[in-house]
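Written out below as C-alpha cells is the structure these notes cover.
Below, a portion of the complex is reproduced, with chain positions unchanged.
Each chain gets a letter, A, B, C and D, in the order it is written, and its residues are counted from 1.
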Amino acid sequence: MTDTSAALLEARGLTFLRRDEPVFGPVDFALRAGEVALIEGDNGSGKTTLMRVLTGLLHADEGSLLLYGEPLSVERASGELAFLGHQLGLKLELSPLENLRVAAGLFGQRKGVSPASALASVGLAGYEHEPVRRLSAGQKKRAALARLLLIPAALWLLDEPYANLDREGIALVNRQVERHAHEGGAVLVTSHGAVTFLNGAYRRIALAS
Amino acid sequence: MSGARVSSACAAVLRRDLLLAWRRRGDMALPVLYALIVATLFPFALGPEAQLLARIAGGVVLVTVLLAMLLAFDGLFRPDLEDGSLEQLMLAPQPLPLLLAMKIAAHWLTTALPLMVIAPLMAGMYHLPWPAMKVLLLALLIATPLLSLLGAVLVALTAGTRRSGMLLALMLLPLCVPVVIFAAGAVTAAQQGLPWVAPIAWLGAALALALVLAPLACAAALRIALDA
Amino acid sequence: MSLHEFLSMGGYAQYVWPAYALFFVMLIADYLAAGTRRRRVLKELRGRMARQKAREARRRS
Amino acid sequence: MNKLVYWYHKLGSPPTFYRFAGVLRPWCLAIALILAVIGLYGGLYLAPADYQQGDAYRIIFIHVPSAWMSLFIYGVMAVAALVAVVWRMKMAEVIAMQSAPIGAAFTFITLCTGSLWGKPMWGTWWTWDARLTSELVLLFIYLGIIGLFHAFEDRRHGARAACFLILVGVVNLPIVHYSVVWWNTLHQGTTVRIFGKSNITTSMLWPLLVMMFSTKFYYAASLFGRARADLLDLESGKAWVKQIASDEEARS
C-alpha cells in the first residue's frame, strides 16, 4: 500500500508566503516512525503557520511535502494525523465525554481505548459529565489531549501543547509523546524559543523570525 | 487501530449538532420569536384590515421566514471555526461534503423546522384560508431546505471574514429571489383557485439539484475560506 | 344534567375543553418545572461536593 | 414601620426565605386547588348558560383570571425589579426572575383561551384588536426579559440587566396599551366589543372571583417553588445549601 521505508512526513524546501513575503524560510526535514522533533521559534516566527501547512489545511507556496513518500493533500492526510492547535476543537456546551464520542465517530478509535478510559488517563476522571465550559483552562487542554490518545493517528502535530498546563500536566504530555513514539508513531511539537519542556535530546527544527 | 465507518461519522456529526442545539435551546427559540415579531409588526404598519392581510399573507410569511433563517445562518460554521472543531472535521478521514450535509441537515432541523411549525400560526393571524395554507406549507417544506443549502455555500465562503452577517444577506438575497417568486407564486395561485403545481415542481427540481451540488460546493468553499 | 350533556358543552366542547386542558397542562408543567430544577441543582451540587471531598482526601494523603 | 424593616431584612436573607417558602408552598397550593374546585364547580356546573353565547362563555373562568394574572405578575416583577436595581437585594432579583416564566405562561394561556373563545364568538381565531394585540406584545416583553436573563454567563449579572429591562417595560406597557387602542380607532371603529361587567350576573361573577383568588395562590405556590430551586443554585457555595444537599441524600 504505502512505502513504509519512506519517512512518515518529509518537507523539502517548504516556504509559505503572505503578500509575497515568506512567513517562514525554506524548511527541510524528514520525520520517521518513532521519531519526535521540536519546532522552535519566537512569537510570530511562523510555527502555527507551518503546522497548518503540515495538516494540509494551508497550501505551501514553494517546496513540497510528502506523507509516506506521496504528495500530501487534505484527503490523503486526514485520518493519518492528529492536530492539536491553539484552538482546542472542543464544544463548550458538551461534556468531555460527549466531545470524545464525536471524535471517535469521526476518526474511529484505537483498540483497547474508550472515551472514558482516555479521560481517566489524562486525569479527568470525575469530570466526564461536566460541560467543558466549566473546566479550567488546564482541564480543557487535558480533554483535548485525551483525543490524541483515543483516535488512531500515526502522526501527532502538537502546537504549544504545554500552554496552560501545570507541572504535572507537562509531565503527562511528555509521557504521552514518548509512549506514542515508542509505539511507532511520530510527533512534531512546537515551542517558544526561550523555554522547552521536552526532556531528552530530540531533533530541533529552528524557524528564524 | 480501527477506522470509523462513514455512517457512524455522519451520525456522530448529526447527533453532536442536535445535542448542541438542545443545550442552547434558548438560542434556538430566537429565530422563531423574531419571525413572530416581524409578522406582528406588519399589521401595525398596514392596519388590521383582514382582506388586505389575507392578500399579502403568503408573501409576508415567506419573506419573514427567510429573514429569520438568514439571521440564524451565522451560527452554522462560525462557532465551529472559532473553537477549532471545523479543522477537526476537515481532518477526519471521511468525505467532507457528506459531513457538511449532516451539519446542514441539523441546522435545517433546528432553525427552519421550528419556523415551519409556527408558519401556520402566522398565516392564520393573517387570515390565510386553509387551502392556500396547505400550499404555503408545502412551498416552505421545499423552499427552506433549498435556502439552507444555498445559504450554507455562501456562509462557507464568508466564513473567514469579520462582519459576515450583512455580507451574507447581500449575497444570499439575490439567490432567494427566484425561490421567493416560485413559492409565492404557488401560494397566490392556490389562493385564487388556480393550479399551483408547476412552481412547486420547479422548486422541487431545484432542491434535488441543490441536494447533490451544495454540499460539494460548500466543502470547496470552506477549504478556500480556511486556506489563509 | 347528564354527563354527556355536560361534556358536550352545548355544542362548544371542541373549544371549551381544549381551553381548560391547556390551562391545566401549562400550570402543572410550570409547577413541576420547579421540582425538576431543584433535583437537578442538588444532584450537581452533590457531585461537586464529592469531587471536593476526593480532592481534599488526595491532598491529605 | 420597624416591623416592616425587620421583615424586609428577614425575608431578604436567602436561608430564611428558603425555609419560609418551603413552609408556605404546600398551603398555597392546597388553597389554590380547593378554590379551583369550588370555582370550577360554580362556573362549569352551577352557572347557567349565557343567553347569547351558550356554553362557550365558560372559558371566561380561566381566560379572565389568567389575563388578570398576566398583568398582576408583571406588577409584582416591577416592584421587585425596582428593589433589586436600587438596593441590589438578591431576593428581589430572584423573585423578579422566577416570576417571569409564570407570567409568560399565564399570558400564553390568555392568548390561547381567548383564541379558542374567539373562534365560535367572532368566527376567527385572531383579529388585530387592541386588547389582543397588546396582550401579544406583553408576551414578547416577557420573553425578552427571560431571554436577556439567560443571555448572560453570570446569573446575578443577568438578573440585574433583566430587572432593568422590566423597569423599561413598565414605561412601555401603558404606551403599548393606549397606542394600540388609538391605532384601531384611527382606522375604523372597534369591530368587536368585549362585553362589559353589567352582563355578568352574580352566578357567573362569584366563580370568576373565586378563580381569581385561586390563580393568585397558585402563583404564590409556583413562585415559592421556583425561588427555592433558584436559591439552591445561586447559593450553592454556602454552608446552608450544602447542609440541605447532604440531608436530602441521607434521607433518600
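By definition in this document, contacts are C-beta pairs under 8 Å (C-beta built on N, C-alpha and C of every residue); 3 or more make two chains touch, one makes a residue touch a chain.
Source: prediction; values computed, not measured.
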- Task: Give me the full-complex composition, label by label, with copy numbers.
- Result: A x2, B x2, C x1, D x1
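Everything that follows uses one rule, which is that only the chains that are shown with their structure count from here on.
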- Item | Between subunit C and subunit D, centroid-to-centroid distance (C-alpha), Å | 17
- Task: List the centre-to-centre spacing of subunit A and subunit D in whole Å, with centres computed as mean CA coordinates.
- Result: 55
- What whole-number Å value describes the gap between the mean CA coordinates of subunit A and subunit C? 47
- Note on the structure: Shared-interface residues of subunit D (touching two or more other chains) are none
- Query: Which of the residues in subunit D come into contact with subunit C in the complex?
  - Reply: 29, 44-45, 49, 54-56, 58-59, 62-63, 66, 101-102, 105, 108-109, 112-113, 116-117, 119-120, 218, 221-222, 225-226, 228-230, 232-233, 236, 241-242, 244-246, 248-249
- What residues on subunit A touch subunit B, complex-wise? 55, 57-59, 74, 77-83, 85-94, 98, 101-111, 131, 152
- Task: Can you check the complex and tell me which residues of subunit B touch subunit D?
- Result: 26, 29-30, 33, 36-37, 40, 43-44, 47-50, 53, 124-125, 127
